[in-house]
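With one protein chain withheld, the remaining protein chains of the complex are depicted in position.
Letters are used for the chains, namely A and B, taken in the order the chains are written, and counting of residues starts over at 1 for each.
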Amino acid sequence: MEKINSDKKRIINNILKSNGFFAFLFLLPAFFFFTLYLLAPIPLSGYYSLLRWSGVGEGVFIGLNNWSRLIRDSTFWLAVGNNFKLVFLSLLIQLPTALFLAVVLTSKIKLDKFFKTVYFFPMLLSTVAIGVIWGYIYNPNVGLLNNFLEAVGLEHLILDWLGSRRYAIYSTIVAICWRFVPFHMILYIAGIVGIPEQLYEAAEIDGANAWVSFRHITLPQLKTVIKNSVVLSIVGSLKIFAEIFVMTGGGPNHASEVMATYMYTTSFDSYRMGYGSTIAVSLFLIAFSVSLIFLYLTRKKQ
Amino acid sequence: MNKKIFIVSLILMFIFMFSLVEVEAFSLFDLFRRTETITLWDIRTPEDPARAAVEDAIARFEEDHDNIEIEHVPIQNDDYKTRLSVAAAADDEPDIFMTWGGGGLKNYVDEGMVYDITAYLEEDNWRDNFLDAAMNNSTFEGKTYGVPVTNVAPAVIWYREDMFAEYDLTPPETYEELLEIIEVFKENDIVPFTLANQNRWPGSMYYMYFVDRLAGPEVYRAAVSPDMAGSFTDEPFIEAGQMIRDLVEMDAFPAGLNAMNEDDGDSRTMLYTKDAGMYLMGSWAYSTIGMEDEITQEQLNFFPFPSIEGADGTTSGIVGTVGDNFYSVAEKCENKEMAVEFLRYLTDEKAKQELLAVGNIPPISGVADDLDDPMLQSIFRVVEEAESSQLWYDQDLPPEIAQVHLNQLQGLFGGDVTPEEKAQAMADAIEDYYAD
Partner (left out) sequence: MLLGKITIFLKYIFCLVWLVIAGYPFIFVFNTSLKERREFFTTSVWSSPESWQFQNYIEAVKAGFLRYFLNTGFVTFSAVILIVIIAAMASYVITRIEFKYSNLVFLIFVAGMMIPIHSTLIPVYRVTRTIGLYNTLTGLIGPYVAFGLPISVFILTGFMRDIPPQMEEAAIIDGASKFQIFTKIIFPLSRPAIFTVAIYNLVIFWNEFVYALILISSPGKWNITLGLWNFQGRYGTNIPMVMTGVIISAVPVIILYLFFQDQVIRGMTAGALKE
């Protein structure tokens, strides 16, 4: 009897001390919120995507009709295309700019605190303001950009930035990059701050210039941070909503539509909750697979 | 031990803020109150001038009904639809809610979400209080599902009297005369019509008026009827599209109109600075302009959309709302009797006066006698004398078709959609809609 009891105790003790139990305990709060608020949408949207449903009452089960419709829906593919334009241009503009700013701001520079604060402004402004500000920058008649072009004698470049079918998406992309540079900048700053000072000191003794130490110390040390910021930038670009919505609403006539705006207007303006969910699920699948592929390709080779 | 103090102060901070912001939610007082609550959702946020009328009706209702409390939930206009559809999708719609009538309301009616109030309207001739045309937009197959509370608002063409005087212009009777005015403005480097079409609905006003003037309101009714007696590919729709293209090509509108935002006032600014001569907009523009620039308001006048000579359509029909913001009772409401009773407060004499006080013409019969402002009087006269009234297509159409309509029109103004393509897209959308 006694032995069994002590065995039990030992087993319980082992469990309590085991990694698995500890992991469970420490993950519990995260999974609590995750399950309560975030887990349901995926299967639920998957189910809705099989319905013709206006969002009221009972939907009608229509099998994969929404999905076959999605494949033939040119607006959807236009939106996907726009998302990927944003992905590539973000990687090309946003990240290098952010990295450069972070390097400059962490180097010995005067007024760094002031710069750092002002550089953060685009990110902290509410989206309400983003719509108004960029609306006036791009305004075809009184806009800052066109006025500027006129002032420096580049009249031939004057455009209807947000109103033209061809350029609307690129105009919004510039604004989006502007808005998210600070986010990646602070990520990089945190990363650079974590690089041991001694590495730079050693390099300096070896007579390395700024470029060499950037190339051979900063970049390699920041590898994980950069990789993560690439993933975040890809995900952010594929999910982008608010900035486009306040600037163009996805228009003119879908020209700057992205998946999230298309999903939103389909669900809440056209009252096609079923089809909107189909778009939501595809957004999820596309973003997830792209990120997985990237993470797989850049995984640490052991 | 610094750390402990830090943690304790964080917790204290939380409790302090919590008690400040959440007092009402957990007030014991509520537990002992034996009142019944009726929830009311609409767009009467604190900034909405018409809020006073609704708040006043609530106060009076609660005064007369001791045991009932109206919980008023005002939601900003642009987000209202999202908010209501989320609640409806979660099967949790409010007792009384507001819609813009037409296709949006019908969407809810079709799913059995809205209570039929026809019997109440017949009871003591309550229906006679309202303008007939107003009721059409909440009546489907002979049953009425909501009462209109605000806004008799036709679209008319606004202009500045000082500018018309300067260039020796008079309000046109016919479209041909309007084209002459456009020419005069263009010669003087003034944009004839200001138009901010990023929002899509401002541009659609031209289209609806052209169709109405070319062929009358019947062609539209035929095109949207389930039996498909007509079609959006019919001649008047294509011609209306072509007339818009013609206006765009003769530079009757500002460059970059699809990037201009109506809510932000990009269109009206051009009137204030005399960069544009005319402005086709709902009659609410009068009070909006009053808030933004009194000088322009003093110079402001309007003329109805001119008729087209030799066309089969109307000469005096209006496009716009004869009352919108329909208040309906949900089928799920537990005390429908009282909810309907509240609608009476919302549309009574006192509510009418409150609305008139803020320049909003409610769709109540005999409202003409109460109008003091000469501008409001003449707006109302246009409505009274109209041979027909056409609700905005985007409010009248089922929502998914309305979106096609608005997007295609934006493309038409932008030049990447032809009138024929627009017509075809509409016809396809209608067919699609009735196919399921």
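Quick note on the criterion: contacts are C-beta pairs under 8 Å (C-beta built on N, C-alpha and C of every residue); 3 or more make two chains touch, one makes a residue touch a chain.
All values derive from a computational prediction rather than experimental measurement.
Touch with the chain that is not drawn comes from one residue among A:Asn13, A:Ser68 or A:Thr224, which is A:Thr224. Of B:Ala52, B:Val73 or B:Ala311, it is B:Val73 that touches the chain left out of the display. From the options B:Val86, B:Ala222 or B:Ile238, the residue with contact to the chain not on display is B:Val86. Interface with the hidden chain, as seen from chain B, comprises residues 10, 13-14, 17-18, 20-22, 24-25, 43, 45-48, 71, 73-79, 82-83, 86-87, 89-90, 92, 263-265, 268-269, 272-273, 282, 284-285, 288, 291-295. Taking the whole complex into account, chain A touches the unshown chain at residues 19-20, 22-23, 26-27, 29-30, 33-34, 36-38, 40-42, 44-45, 100-101, 104, 107, 109, 111, 113, 115-129, 132-133, 136-137, 139, 142, 144, 147, 178, 181-183, 186-187, 189-191, 193-198, 209-210, 224-225, 227-228, 231-232, 235, 238-239, 241-242, 259-260, 263-264, 267-268, 277, 280-281, 283-284, 287-288, 291-292, 295.
Following the convention adopted for this analysis, only the chains that are shown with their structure count from here on.
Chain A meets chain B in the complex at residues 52, 54-58, 60, 62, 132, 135, 138-142, 160-165, 168, 248-249, 251-254, 265, 267-273. The touching residues of chain B, when paired with chain A in their complex, are 81-82, 85, 88-89, 107-108, 111-113, 197-200, 254-261, 264, 266, 269-270, 275, 399-400, 402-403, 407-408, 410-411, 413-414, 416-417, 436.
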